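Removed: one protein chain of the complex. Kept in place: all other protein chains.
== chain A ==
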Amino acid sequence: MTLLTLRALTVRRGDRPVVNRVSFSIGPGECVGLIGPNGAGKTTLMRAALGLLAHQGRSSLAEMPARDRAATAAWLPQKREIAWPVTVEALVALGRLPHLPRGTRLRDADRTAVEAALTRMGLTAFRDRLATELSGGEQARVLIARALAQETPLLMADEPSAGLDPAAQIATLRVFRQLTREGRAVLASLHDLNLAARYCTRLILLGDGLLVADGPPADVLTAENIARVFHLEARMINTDHGPLFQPLDVLP
């Protein structure tokens, strides 16, 4: 069983392919890090996979009716938008909208899901605060909780750790790992290759819209791949505390 299957997914901007014939599948239990330099097509790939962008090729999610898609995959956009001064709890509860048969009234199951999401992200003490008055990093956590409350088998997140303090970054990736242990799957674009190496079960490396490598972190983060795609000299060091990835210098 797979949760997301892409077949030769291609997105063009003008004549230039921004995502070029990318194929892969994600199954339950996988925590997949989508890595690549700026402009590699990570965001475009995820938005097209969700059917939010016109594309060629196939995406199993994009082909679903909107309601089924919302029950299969939760999407956490890179742009963190909270338009109105709603409470943290109300904002997280928005994640339940796709599950409500109609209207906006929450049922008991929905409240349980909201509670679980708040607890997971350590936000129970914030529930009555106005989301717009929180700091950027706190807002990011609230929005992740919103996506968790959707309780989908697949969570797709665009740079979920950007702007978070180190502890919150690690806590977020730990939550993702926890989800995968419960049989769910995560696809997250990440810029922090060390976090990607340590917490993802699988990495997909994009360069110029092409899928360059796909596999376990140690196989993807090779010196050669990193030099070719990121123009970086870097080392992956295996320690007692797991792998550490450290960029050393920019290549000419």
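The definition used in the following text is that a contact is a pair of C-beta atoms (placed from the backbone, for glycine too) under 8 Å apart; a residue touches a chain by one contact, two chains touch by 3 or more; residues count from 1.
What we mean here is this: contacts and distances are computed from a predicted model.
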From "Hydrogenase-4 component F", "Iron complex transport system permease protein", "Response regulator" or "Sulfur carrier protein ThiS", the hidden chain's UniProt protein name: "Iron complex transport system permease protein"
Identified contact with the non-displayed chain, of A:83, A:125, A:167 or A:237: A:83
Absent chain, residues of chain A that touch it: 47, 50, 52, 66-67, 69-70, 73-77, 79, 81-87, 90-91, 94-95, 97-98, 100, 102-104, 132, 143, 146, 150
